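Sharing a structure here in C-alpha cells format.
One protein chain is absent from this view; the other protein chains keep their places.
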Amino acid sequence: MKKYAFYPGCVARGGAPELYQSSLLVLDKLGIETIELDKAACTGAGVLQEKNQKLGDVLNIRTLAFAEDMNLPIITICSTCQGVMSQANHRVLKNPEYLEEINSELREEGLEYKGSTEVKHLLWILIEDIGLNELQKTFKKELKGFNFAPFYGCYIVRPSDALGFSENPERQHSLDMVINSTGASVTDFSGKTKCCGFPILLINQKNSLKMVSNHTGEAKDKGADAMVTPCPLCHLNLDGYQGKARKDNRGDKGDLPIIHLPQLLGLAMGIEPYRLGFARHIVSTKDFISSISPGERYSDPQNFNVAMLLGMIGFGSLIFALITAIAAFFILRAILIYEWGDNSFTHYIDTCSFENIFIIGKYICSFLEVTEKVWDWGISILTSLF
Amino acid sequence: MKAVLDVKRFDPENNSKEYFQKYELEVEESSTILDALIKIREDLDGTLALRCSCRASICGSCGMRVNGSAKLVCKTRLVDIAPEGEKVQVEPLGNMPIIKDLVVDMNPFWNKVQQVRPFMMPNNTEPEGEYIASNESMTHLVDVMNCIMCGACVSDCTALEVDESFIGPAALAKAYRFVADPRDDKSKDRLKYLNKNSGVWDCTRCYACVEVCPKGVAPMERIMKMRDLAIEEGFKNTSGYRHTKSFVNSVGKSGRLDEARLALTSVGFFNVFGLIDLAFVGLKALVKGKLPPILPHKARESENIKKIVNKIERGKG
Partner (left out) sequence: MSKHDLLIIGAGLAGLRAAVEGVRQGLNVAVITKVHPVRSHSNAAQGGINAALTDRGDDWRDHAFSTIKGSDYLADQDAVEIMCKEAGDALIELEHMGVIFSRDDEGKLGTRAFGGQKKARTFFVGAITGSAMLHVLYEQSVKYNLSIYEEWFVTKLVKVDGKCVGVIAIDMKTGKVESISAKSIVIATGGAGRVFEPSTNAIICTGDGLSLALRAGAELMDTEMIQYHPTTLAGNGILLSEAARGEGAYLINSENERFMERYAPDYMELASRDVVSRSEQTEIDEGRGINGCVLLDMRHLGKIFIEERLGYLQEVATEFMGIDLSEKPIPIKPGMHYIMGGIKTDYNGATSVPGLYAAGECANVSVHGANRLGANSLLDTVVFGRRSAVNSVEWVKNNEFIEIPDEILISEKKRFQSLFDQPSSGIRPGKLRLEMAESMTKGIGVWRDEKSINNAWEKVKNIRENYNNIFLDDKGKVYNTDLIGALELDFMIDVAESICAGAKARKESRGAHFRTDLKDRDDKNWLKHTLVEKNDEGFMVKTSDVKITDWEPEERVY
C-alpha cells in the first residue's frame, strides 16, 4: 500500500467540497493511504507570493518539512497548490543560502527542511507511481464514446523547469493520457493549457469571463461532453461563471459540465455518481451523468446539508441585508456629495474603497467594522450550532 | 537528417485564407529551425516570407510559434524538437495581425512599448560624471535589459488574447526596468499610470510569458514586483490591492484561504453592483451545497501560521 501526506488545499476544503469527497473515495480504491497535513497553511496560490515571495516560501517549505518529518511524499489534488509548492521547492533547492534563510524562520516551530520531500499531483502519481495499467485494473466502467476536454490549469504546466518536465516529460500530457486510459476520447482544443481566468475574476471580471467563454465554448464546439480539470480553482471559474460568461460573450448557454479529475476516475471505477458530489456543480451535470450511468442515484440531499443550507441562507440574507443597508446609506451620502461636490456619482461608486471611507467620514468606517464583527459573530454561532 | 516543416502560409494579395504548407528537406544535424526555413526560402520556395537577422538570439527578429508555443527559431534546434524527424509546425506569432506568412505586424507591440514612456527620466540635476549607484542596484536590471523585444511573451499572453488593451508582458517588463532604476526620477508617476486599468493588475499570473521567454526575462515576475511597489507607493485603490491584502489577512487569520471573505473584500464593501452580482453567484453556490463560504475552515494550530505571517510581513516593512 502506498502512503502519502495529503495536502487537499483550501478550495477542496472550501468552495469545491465535491473534490475532497471524491478524492477520498478514489484514493481508497487506488489503495493509497493518506495522512492529511492539517497543520499546513494555504500555499498562497501565487497571490501571497506577489506581495511577499519569502512569506509564501516559508509557509510552503513549512508544509514540505511536515511531510519530511513523516518521511512521506506529498500528494496534491490541485494544480495551483502543486505548482506553487513545486516552485518554492525549486527555489530553495537551487539556492542553499535561501533555504537556510527559510529554515531560520521555521526553527521557532522546531522544523527544518532538508530538501527531500517530493510533491506530486494525483495526476502524476497515477502515471508515475501507480501506472496506467494498474489504474485500468481499478476501472469497472468503459467510458468509450465519451469525449473529454482536458483543462490542465497553468500551474501544473508552467514554469516547466520547476515542475520536473525534463526528468518526467510525460507530465506535459498526463491528463490526456489518463483520459485515454478510461477508454474515452480526448477533445483537443487550443485553450487546454491556457489561463481559466480565475486569478483575475475579482479584479477584471470581463477578461476573466471571456477566457471562460472561449475555453468552454471551443471545447463544446469540438464535441466535448465534459471538461476535466485537475485544478479546483479552474473548476470554480469554469463551472461557477460559465453561464454568465457564455451568455455575455457567445450568447449561448453555459452547458459544459466541468468535472474534477477524481470524479472522472470515480465514474470509471463505478462509484455511484451521488457519492462523487455531481449534484454540487453549478453547471448541471444531470444529463451528462444520466448518459453515463443511466438510472443511478445522482444527488445527495443529506439532512446535514439541508440544515446547513437553510441556516446559511438565513444568515446570508442577514449579511446581505446589512450590506445593502450600508450600501444604501452610502449611495445617499454619495448623492448628497454629488449635489454639493464636483465628483460625478458613477465615478464615485467606481472608485470607492475601504481607504476612501476615511475621506468621507469616520462613521462609515465603523459600519464596516460592525459588519465584520457581525460576520465573525454569526460564524461562531453557526459553528456552535453544528 | 530529414526535416519536415508544416508552415502556416498567408498571402494577402492572392488567397486571403491561411493554410499550411508542408516542406520536406535534408538539413545538417546541428540545424536550427531558422536554418531550415532559410534553406526553404533559398532553395525550394522564394515566396516564403519571414524575418530573421542575427542567427544568434540577440536581434529578436525570428519569434515564431513552433508546435503551438512561441520561440526564437534561431535558437531552436531541430534535433531537440523533432529527434525522429517528426513534423514541426511553424506559425507566425500570436496576438498580432499577420502581414504575410510568418511576418506579423508588430505595431501593436511597439505601441504598447511606447505607451509606458520607455526612456529614462532623471531629475534635473545630472551629475558631471556617471551616476553613482551600487552594482547590486543595477546588475539585476541587466536581466530585464536582456529583453530583445522578440514578442514571444506577447504572442502567448493569455490576458492579451482576451483584451488587446492590456499593456502586456514585454512593455510592462520594460516599464519595470525604469521603475527599478535608481537613476530614474519618475518611478512614482510610472507606477501610478501602470496601476490603472490594463496595467499591472490585469496580468493573470499564468506564467506563459515566463515559459516562452527565450532570454530569461520573466516578465510576469517583474509585473508582480510592480504590484508590490505600487502598493508600497500608496496606490491602494484597486480591487487587485484589496484582493492581495485580503488574501494575506485570511491566511494570517486561519492559515487557510476564506473564499467568501476574499470575494467580498476584493469587490469592495461599497461596490454595490459588484456585491449584487456576487450575491447571485454566492446564492447559486449555496443552493448547490458548495458549502463553506460562511464556515471557514482553519488549519490546526493556526496560531503558528499567524506568527509567521505577522513576522515576515512586518519584517518587510
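General remarks:
Residue numbering begins at 1 within each chain, and the chains themselves are lettered A and B in the order written.
Just so we're on the same page, a residue touches a chain if its C-beta (ideal position, glycine included) is under 8 Å from a C-beta of that chain, and two chains touch if they have at least 3 such contacts.
Note that this is a predicted model, so its numbers are computed, not measured.
In the entire assembly, the chain absent from the figure touches the shown chains B. Only one of B:V4, B:L25, B:A49 or B:I81 touches the absent chain when the whole complex is considered: B:A49. From the set B:M1, B:L141 or B:I312, the residue in touch with the chain omitted from the display is B:L141, counting the whole complex. When the omitted chain is restored, the residue from B:G68, B:P83, B:P122 or B:G315 that touches it is B:P122. Checked against the full complex, the one of B:K8, B:K100 or B:K188 touching the unshown chain is B:K100.
Residues 11-14, 28, 30, 32, 35, 38, 41-43, 45-47, 49-61, 75, 77, 99-101, 103, 105-106, 110, 113-114, 118-120, 122, 126, 129-135, 138-139, 141-142, 145-149, 178, 181, 183-184, 215 are the ones on subunit B that touch the missing chain.
The working rule: only the chains that are shown with their structure count from here on.
Within the complex formed with subunit A, the residues of subunit B that make contact are 68, 158-159, 161-163, 166, 201-208, 210-211, 224, 227-228, 231, 236-240, 242-245, 247-248, 250-251, 255-259, 261-263, 265-273, 275, 277, 279, 281-297, 299-302, 304-305, 307-309, 311-313, 316.
Contact residues on subunit A toward subunit B in their complex (touch as defined above): 10-11, 13-18, 38-42, 44-52, 54-55, 58-59, 62, 105, 108-109, 154-155, 158-160, 190, 194-195, 197, 199-200, 202-208, 210-211, 214, 236, 240-241, 279-282, 305, 308-309, 312-313, 315-316, 320, 323-324, 326-327, 330-331, 349-357, 368, 371, 375, 378-379, 382-383, 386.
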